[in-house]
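Have a look at the structure that comes next, please.
A protein chain is absent from this complex, but the other protein chains hold their places.
Every chain is named by a letter (A, B, C, D and E) in the order it is written, and numbering of its residues begins at 1.
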Amino acid sequence: MTTLHTISKGPSSKLLESCLSIARENDALLFIEDGVYYSSELASESSIPKHQLLFTLEEDIIARGLQHSILNKFETINYRKFVELCTFHEKVINWF
Amino acid sequence: MTTLHTISKGPSSKLLESCLSIARENDALLFIEDGVYYSSELASESSIPKHQLLFTLEEDIIARGLQHSILNKFETINYRKFVELCTFHEKVINWF
Amino acid sequence: MTKPKKMFTFISRQAPYGKDRARLCLDAALAATVFEQKVNYVFSDDGVYQLLKQQNGGSIGSKTLGSALEALDLYGIEDVFVNEASLRQRNLNSEHLLIKTIPVTNIQLANLILKSDYVINL
Amino acid sequence: MTKPKKMFTFISRQAPYGKDRARLCLDAALAATVFEQKVNYVFSDDGVYQLLKQQNGGSIGSKTLGSALEALDLYGIEDVFVNEASLRQRNLNSEHLLIKTIPVTNIQLANLILKSDYVINL
Amino acid sequence: MIFSIVIYSAPYTTQSASTALHFSKTLIGEGHKIYRLFFYSDGVHNASSLTIAPQDEKSLQAEWDTLIKVNKLDSVVCVSSALKRGVLSNEEAQRQGLTGHSLRDSSEISGLGQFIDAYIHSDRVISFG
Partner (left out) sequence: MIFSIVIYSAPYTTQSASTALHFSKTLIGEGHKIYRLFFYSDGVHNASSLTIAPQDEKSLQAEWDTLIKVNKLDSVVCVSSALKRGVLSNEEAQRQGLTGHSLRDSSEISGLGQFIDAYIHSDRVISFG
């Protein structure tokens, strides 16, 4: 029983901190919209989660010019995989 | 020549930090809307500015039930004083 | 025989008045009670500011959210929780709070979410 | 004799695409050039992300803001500044940037604001 | 699988409505079902019929409209959100003596019961805000 969390604001919000305070170790995190800055080495003050699986949305990365700065811990996925993640995890919690 | 800065989001934004990075020592800061949480002892992680004159808007404080928790460094003002501050300072910069 | 109840958990994370999110969350939870489902309500992060006593939205031409929260009890939502870490970070304790809430840790919240069928996070 | 020019300073603090604020700030600055005023443009905080190379808004059905920034030069806005502390916090340097900008310290920014007649802060 | 989508934000001002549209199209492309689109708060502006997109930009409202009609989706705008934001059905506009309606005929106005009902009848509800 795992949850997919989507995070759609960047590091200048406190969204990731809120999410991590109640996410479980085997949950997955998907960063979308301005959330993709979290997945870039060009992000300020972002503390990368230790345990969870980390995904980041390709379309949002390309829009923002982040394609060459994505951190290794993140898997870059497209919308089809976004949909698949929603079906794979029993629950989806959206953080916005 | 002094500037009035208005801050209208709470400590979970990074608005005050942004403002302080370019505000001058003799500027004045006015906290409105959710910004009034900065002026309360019930605010998380807020670092109170050292130098600037600090004002906080009474109507927003009363709405939120903060009237008994305002920190000493802040002067509580009403809309008439808000207008007066805008005329007193040569420049007004709104942070939102 | 009736269908088994599903469990809804509403997490209200925003301060009142500055945005409409706190109100949206409350209205949705009240709507859920009509369906005779199990409803949990959680105040977390800046959402704990909604619980402060002596709010008076009238001073800014708004309805008072604190008063509206009393509807949770009227509508039969008994499991109202508050994130104790969020309270502590804001120097708040139960004496500051307008309605009766059950303090929970982050781990208890994670477990509540695990048990829930639906989580509305606003 | 013409009226003395006034100095406008636009501070663009938001990342592109997630919100419309970056675009609003640019459009307003371009409008100011028509009035033949002195116009400064400053990228600060998350606004420095607007300057990244290889943006392609098309992938999310949006116009590419990075390309639109080239209008600053076309419209004769020469004094384009970037907050060097904001760059540093994001591990960015001038090689990452799409258009030519003048790095400034917070103190220089404070002085620029002091000299300005009007400050638009978005 | 059966999905419902909840949209809390207006087009243009933030990216969320655009993301929701892209996600919904992908869902359908992948063979999933959409039980309901529910537009809440500023999301109701996605169903406005009066908008005019700039010439070089897409109309998000027109794209929602097409998606809903082609796939015969159930699309609901929250009544309390819609009325105070000026998104009105023909009936409501006439009842109030106003100058015109502003809700596309691909969506209908209803209450928050439809929001809860969407959760109960879907395998997953994905929210965009």
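In the analysis below, contacts are C-beta pairs under 8 Å (C-beta built on N, C-alpha and C of every residue); 3 or more make two chains touch, one makes a residue touch a chain.
Fair warning: this is a prediction, and the values are worked out from it, not measured in the lab.
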Contacts of the hidden chain among displayed chains
B, C, D, E
Pick out which of D:24, D:71 or D:114 touches the chain that's been left out of the picture.
D:24
Which parts of chain D are in contact with the chain that was left out?
6, 8, 20-21, 24, 27-28, 30-32, 34-35, 37, 117-118, 120-122
Pick out the residues on chain E that sit against the missing chain.
10-13, 41-42, 45, 48-54, 57, 80, 83-88, 92-93, 96, 98-102
Can you name the residues of chain B that touch the chain not displayed here?
6, 8, 32-34, 59, 79-80, 82-84, 86-87, 92, 94, 96
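Here, only the chains that are shown with their structure count from here on.
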Taking a step as a move to a touching chain, how many steps at least join chain D to chain E?
1
Third chains touching both chain D and chain C:
A, B, E
Check C-E against B-D and say which one is joined by more contacting C-beta pairs.
C-E
Multi-chain contact residues (two or more partners), chain B:
12, 14
Using the touch definition from the top, which residues of chain E touch two or more other chains?
8, 15, 19, 22, 125, 127, 129
